[in-house]
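Dropping a structure here in structure tokens format, bear with me for questions.
Coming up: subunit A.
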Amino acid sequence: MTSVMSAVVPGQRLGHVQEYIAGPGTYSHQDFLYASVVGLKQVTTADGDERPTLSVARENTQTAIPEIDAIVTCKVVRVNPKFASVNIMVVDGKPCTDNFQGIIRSQDVRATEKDKVKIYNSFRPGDIVRAQVISLGDARSYYLSTALNELGVIYGTSIAGGTLVPISWQEMQCTKTKVIEPRKCAKPM
Partner candidate 1 sequence: MPTNLISPAERDYILKGVEANVRADGRQRGDYREVSIETGIISQTSGSARVKIAGGTDMLVSVRAEIGPVLVDSETGDGADKGQIICSVECVPSASQGWEGRGADDVNNELSQIMARILSSGNAMVDSTSTDASSPSATSKPSSTPSSKGGAAGIDLSKLCIIPGRLCWILYIDALILDYGGNIIDALLMGTRAAIFDTQIPKTQLQEFGDGQFDFELQDDTEDMVTIEGRENMPICVTLNKIGARYIVDASPLEELVTEARLTIAVNKYGQVCGLQKSQEGCMEPSLLLEMIQSGKTMGQALIKQLDAKIEAEAATDLSMRMQGKPPQKYGFFAQ
Partner candidate 2 sequence: MQVSFLSPTARGADGRASSRKDDQDMDLDFSDLLGQHQTPKGSKDFKDGSIHVVTPGETITSDTQFMRGHGTYVEQEKLVSSVAGVVERVNKLISVKALNTRYSGEIGDVVVGRITEVTQKRWKVDVNGRQDAILMLSSINLPGGVQRRKQESDELQMRTFFMEGDLVVAELQAFFHDGAYSLHTRSLKYGKLRNGSFISVAPALVQRCKSHFHSLSMGVDVILGLNGYIWVSAYVPQNLDEIDTEQVYSNKNKEDISAEDRERIARVSNCILALAQELMFINDTVITFAYEASLQYPLKDLIKQEVKAAIANEAAASVDNLRG
């Protein structure tokens, strides 16, 4: 059960830690709960919880940032034998205003026969790929994996410029020329 209450701003004291569990958009400091974003204060009571959860629903959503285990949609910008470089554009269905860099290493492309993976036969520049964040990576890139059935290329264009449609989990066909190109395809959900 959720009840929406007043609008709050960061720093506003919302309640005592003994009364509520700190939910998203809040933080606790010296026995009290405070709002950390601008939004509407909500109290959710779920069965089994000893205390209701206090959260603040963001009114002005912060742009999405990749987190570990998040499903992201990204565009391949470069490939080399070791990994594919991608621009992360959508995180958990929410577009991020600026691209984040990510890489899909060859061992993270698929779950089986990892050592036989050839990046060029999995991704090509321009492909739109659905992937999962597995690590915050190094200073520059997030590490992504497509080693699940529903992860992989979801949209691509063939060398001829036609749209590719998946015909197996590792092949796609050009709608224009019927040429088959290798890809690590995502299984449509």
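On the choice of candidates, all candidates are chains of the complex that A comes from, given by their letters.
As a convention for this text, a residue touches a chain if its C-beta (ideal position, glycine included) is under 8 Å from a C-beta of that chain, and two chains touch if they have at least 3 such contacts; residues count from 1.
If you're wondering where the values come from, they're calculated on a predicted model, not measured in any experiment.
Student: Check each candidate in turn (1 or 2) and state which touches subunit A within the complex.
Tutor: Looking at every copy, the candidate touching subunit A is 2.
Student: Of all residues in subunit A, which touch candidate 2 in the complex?
Tutor: So the residues of subunit A touching candidate 2 come out as 107, 134-135, 138, 143.
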